[in-house]
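Complex shown without one protein chain; remaining protein chains in place.
Naming follows writing order (A and B), and every chain is counted from residue 1.
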Amino acid sequence: MFRRTFQVRSQREGDIISIMGPVEEIVRESRVREGLVHLFVHHSTAALTTIEYEPGVLNDLKRALSVIAPDGSDYAHNTRWGDGNGRSHVKAAVVGPDLTVPVEGGRPACGTWQQIVLLELDVNAGRERTVTCTVVGDEA
Amino acid sequence: MFRRTFQVRSQREGDIISIMGPVEEIVRESRVREGLVHLFVHHSTAALTTIEYEPGVLNDLKRALSVIAPDGSDYAHNTRWGDGNGRSHVKAAVVGPDLTVPVEGGRPACGTWQQIVLLELDVNAGRERTVTCTVVGDEA
Partner (left out) sequence: MFRRTFQVRSQREGDIISIMGPVEEIVRESRVREGLVHLFVHHSTAALTTIEYEPGVLNDLKRALSVIAPDGSDYAHNTRWGDGNGRSHVKAAVVGPDLTVPVEGGRPACGTWQQIVLLELDVNAGRERTVTCTVVGDEA
């Protein structure tokens, strides 16, 4: 088992940030050829998934998450804590904090248009997000 | 590999129940220091995710899931089976039955406000839910 933690810096709510670069590098460093790479974001207002990394579809995803948790709704969380993050927690819980991808030939084996992304869902901009990356499997 | 199964008792539809206690205990019992803990709920009307365990946000999540699968809609499943569980199956399939969290220092390494939860989505109250917890990794 090989493990590294890395940071992702977001600018604003709704940022969808490709983390293919750091994940590919950690898998390379692990020397695992065939195995699995597990990712986990240690925050309740961020999430991980895969998507085609194209500006249009990233905007479409943002809008879709706002259908589930609209900006203008009354959130019990906001009333209680006054931090405006009700919608952020809800979107993060639905998408989820974890992702496991096969490692094939020493690389995370996503499809051609499929990228691993971190969703910044917090209303407060400019956050540092911690992701733990764990690689298991057989070396070359 | 270390495996334990545990039960979670729900009271009513929409219950969001923290399972951090049993998961922490199983990880401790496994003696794994650095690894992964995998969780799976063996039911099609329950789901697993992470969220801040705060009453306001738990209510916000319930309401958001009702946007995807409203109480008052006509469900083909209900028409066919008459069990009223159409919305329950839909919410469970979207959130998903599995979750994998890193084990760091002998504990499931969630963020400060991030708790592992079971969502009871069945319309029939008071169910016993079975969760399988599998821990893999290196002992101290």
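Please note the rule applied: a contact is a pair of C-beta atoms (placed from the backbone, for glycine too) under 8 Å apart; a residue touches a chain by one contact, two chains touch by 3 or more.
Keep in mind the model is a prediction, meaning the values are calculated, not measured.
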Touching the absent chain when the full complex is considered, from B:Val32, B:Val90 or B:Val103: B:Val90
Residue among A:Met20, A:Ile51 or A:Val123 touching the omitted chain: A:Ile51
Touching the absent chain when the full complex is considered, from A:Val8, A:Val23, A:Ile68 or A:Val90: A:Ile68
For chain A, residues in touch with the removed chain: 34-36, 49-52, 54-57, 59-61, 63-65, 67-68, 94-96, 99-102, 104, 109-111, 113-114, 136-138
Chain not shown, touching residues in chain B: 1, 3, 38, 40-44, 67-69, 73, 75-81, 86-87, 89-90, 92-94, 96-98, 100, 130, 132, 134, 136
